[in-house]
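Right, one structure below, let's go through it.
A single protein chain has been removed from this complex, and every other one stays in its place.
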Amino acid sequence: MAQTIPADVPVHDEAHHEESFWSHYVFSTDHKMIAMQYMFTGIFMGLIGGFFAYAFRMQLAFPGVEVPLFGVVSPNEYNALITNHGAIMIFWVAMPVLIAALGNYLIPLMIGADDMVFPRLNRLSYQIFLVSAIVLLASFFVPGGGFAGAWTFYPPLSSTAEYSLTPLGSSLFVVAIALEFAAFLMGGINFIVTAMNSRAPGMKLYDIPMVVWMIVVASVLFMLSVGPLIAGAVMLLFDQNLGTAFFNPERGGDPILWQHLFWFFGHPEVYVVLLPALGVVAEIITVFARKKLFAYRTVLYTVFGTGVLSFTVWAHHQFVAGIDPRMAHVFTVTTLLISVPLAEAMFVYIATLYGGSISLTTPMLWALGFIATFLIGGVTGIFLGASGEDIYLHDTYFVLAHFHYTFFPIAIIGFYAAITFWFPKMFGRMMDERLGKIHFWGTIIPFNFIFIPLFVLGLAGQHRRIYDFTNYPDLAAYQPIRVFATISLLVMFSFQLVFFYNFFKSMFRGPKAPKNPWQANTLEWTTESPPPHGNWKELPTVHRGPYEYSVEGRESDYWPQNEPA
Amino acid sequence: MSDATAESVAEEHVHHPNYTRIYVILLVLLVISVLGPMLEIRIITLLTAFGIAVVKAYLVVKNFMHIDIAKRYIAYLGATSLVFMLLFFAGAAPDVMKPDGSNWEKPLWQQTGVDITANPEHAAHGEDGHGDEHGEDHAEDGSH
Amino acid sequence: MSARPIATTRSAAGMPTGRLAVWWLIASEIVIFGGLLASYIMFRLAHDMWSEQAAHTSTAIGAFNTFVLLTSSYFAVLGHKAAEEGDGPKAARYLWYTFAGGATFLAVKSYEWTTEILHGYTIASNTFWSFYYTAAGLHALHVLAGIIIIAIIAVAARRNEELHRVELIGIYWHFVDVVWIFLFPLLYIAK
Partner (left out) sequence: MLERIPSVIDVLVPQASTYAGDIDGLFTIILVSVGIWFFASEIVFFWLIFRFRKKDGVRAQYVSGEKQSEKKWVTYPHLAILLFDVLIVVAAVRVWYDIKQDLPPAERTVRVIGQQWAWTFVHPGPDGEIDTADDIAKVNELHVEVDRLHHYKLESKDVLHNFSVPVFRLKQDAIPGRVITGWFTPTKTGEWDVQCAEICGVGHGLMGARIHIETAEQHAAWMAQESPLQLAANAAQKQEEE
């Protein structure tokens, strides 16, 4: 053993015992199993969120039609669908898949540790997350139906039952979100401490793979921004149920306060989910371009810069929401400033491709697809951050298209990139490349066909969260565009079947994966596929950075981190 | 790894401050912070109440929580979270704390400060008198 | 006890894992209380007339509770010192004193709240009282969680087990104390 284990610490011996189904799959404290739990829960919630999108897009394209598998969408159902689509996709898909699943799976494996530092806290974190998902799902079935006041749940609509008409739904929604925050706080502390303290011997700060850095910085952002909203959620619950008036202007409260509490968290939250996806892309493009990451330290500094700046921009969501107009100047400046580090990150990724030997495997396609589409999301954000322009574009479909061009690359493309890349490690088998490529093109092309038309609708003055635009004389004429977007959505959804077929077929029948199918450097590729409980028989020691590809004078074009010089 | 653990154990055997002395100082400060406001001078109230709270918190954080012995980044972490809260306050206060601003006003502002109707005991306690500066508020209350 | 992974025993950041985690926990608590208190201060500075309401809080009870918490913190740190010297039973004894302090705090708080509610000052009376009960309630929840953990740790410490945890709960307990140090002037003294 390379490790000297203090005598009072019991060694892993239960790994050799036969484990029951329950202790192996349900109550496991193994970080890899918890990662799988998060991932499959996230995928399941993603299917629900996607189904919601299908239902309300059908309503928008064909108002009043009986949507197959759903039925006629009533106005309140429409509002509930869009509300929960947003909340699910961000809090129950992007967060668990990108932060929790990837963080749990990758952090210990990439830093050469046998598990997270607090395995039982980790398990508790998932269990609370699961409860939060169940509470949210339950809220659809209570009298009055699920909450229907947008995922930002602005009071007084969310705080007053007689306005929202969903007395139980709104409370359950707040409870679900608060539980979810509690789960990710625990998970976040675990990630941060693990990455800080449990790195393999020899792994210095600049030897940490970028995706680990990104997940850790994202966890820090989450932790430092979510506090006010947790306090706010408690205040909102009291407003709903105990008759307080924190957000009720008639009795001395202020609804704008909620918006500040929400967006103080809400904007850093964008970067909380963005950063892990950026990290995934960094890992993949370096491997498949056989290149060292361009200017590792610069990337790191841009990430820190983005993180700090992300706390100063929140009120750009509230430009026309009744804040004092003088404050808008400050937030315009900070918002445009944050484009600088992010643009730099994008440039660095593009520069990494220079001089590479690029093979377009499925994960590489997803990673490159991320860069190409995320750029659109990035540049359209500039329009919205500019206070003067936001007067017109606020809450139009332009905003909607903009953030789908950021969140879709983050949550969906990022997920597909990660899963196709680490699938061999997770399940010990290879995925089908041909099906993977069909799935890639079948997703990325319809995706653009859905949302580029929505930019146009936004410029035409079409607002969000309206269940039937044919009621508006000036907007009725654009119906064909809405139909086009909906049909593109159906096409995109049908191509996801290819993925699920590939996913489950490969999981059970795919060819066996070797330890290091992509010839990558990072530590997770030095153990078995899939890694055993405890990850390594002998924990690795690190000798160099994670991106030493194509080093001159070496025969092989990669140089694993644990290989002695 | 074992050497790192040993190091951290060694770090724990540091010089302990005289806890009893700190505790006595804290109690004295507590007495001052209670007595100070009894003078009913606003500036002294603020100083004794909040100034002393900061001093007490500092003493506890430094001597009981040993932040001065912990790694430097722990102090930075705490400071960062406090700074972000100041930032939040600065961003939200212009809207929430003000009765009016550039092109907006809150017409309900004056009457919503105290919600007397839900407060049955108020009539009994309202006449106690709490310093002259609150005279206006009493007048306001009377109208309900 | 279940197996502790090797990961937990490493300390690349130069600090034992548990202590590092407690500090991160405290950072996240700072922003929770910070958000609530920042909101309270905004309202408080905006509405001068709240002092009228604040006058009905009992400074004497608040001061007594401050005294109780400071004392319990003192015991917690003595417990920490004992634990470092390897004297588990002594550390456990001090932890039980701390526990008693926390329990006293909660008992006094219950009495105080009962009195106030009977006088008609409920959480819904007015936004001052809403903040009063929310902030003090959130803090009381932390005290409650703290004394439960203290009890668990004290039982183990008596058998000289997991002595490093005495320090961890101590740091957390001091933090709860610090929060109260600020709540006391905010809710009781400023009138």
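By written order: A, B and C. Residues from 1 in each chain.
The definition used in the following text is that a contact is a pair of C-beta atoms (placed from the backbone, for glycine too) under 8 Å apart; a residue touches a chain by one contact, two chains touch by 3 or more.
Bear in mind the structure is a predicted one, so any value in this text is a computation, not a measurement.
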Displayed chains contacted by the hidden chain, counting the whole assembly: A, B
Touch criterion as defined above, residue of A:87, A:328, A:450 or A:542 at the omitted chain: A:328
Of A:47, A:67, A:131 or A:295, the residue in touch with the unshown chain: A:295
Residue of A:355, A:480 or A:511 touching the missing chain in the full complex: A:355
Chain B, residues in touch with the chain not shown (by the definition above): 102-108, 112
Residues of chain A in contact with the chain not shown: 75-76, 78-79, 148-150, 154, 156-157, 160, 163-165, 249-250, 254-256, 289-298, 319-322, 325-326, 328-329, 332-333, 336-337, 339-340, 343-344, 346-348, 350-360, 368, 371-372, 375-376, 379, 382-383, 386-389, 391-392, 394-396, 456, 459-461, 463-468, 471-475, 549-552, 557
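Rule of thumb we're sticking to: only the chains that are shown with their structure count from here on.
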Length of the line joining the C-alpha centres of chain A and chain C, rounded to whole Å: 34
Chain B and chain C, separation of their C-alpha mean positions in angstrom: 15
Junction residues of chain C, two or more chains touched: 6, 9-13, 15, 24, 27-28, 30-31, 34-35, 38-39, 42-43, 47, 124, 126-127
Residues of chain B engaged with two or more neighbouring chains: 1, 5, 80-81, 84-85, 88, 92, 96, 98, 113-115
Touch list for chain C against partner chain B, complex: 6, 9-16, 19, 23-24, 26-28, 30-31, 34-35, 38-39, 41-43, 45-53, 55-56, 59, 63, 66-67, 70-71, 73-74, 76-78, 81, 84, 119-122, 124-127, 167, 170-171, 174-175, 177-178, 181-182, 184-185, 189-191
In the complex, chain A residues that touch chain B: 3-4, 6, 201, 224-225, 227-228, 245, 249-252, 254, 256-257, 260-261, 264, 311-312, 314-315, 322-327, 331
Sites on chain B touched by chain A in the complex: 1-2, 5, 80-81, 84-85, 87-88, 91-92, 94-96, 98, 101-104, 106, 108, 112-115
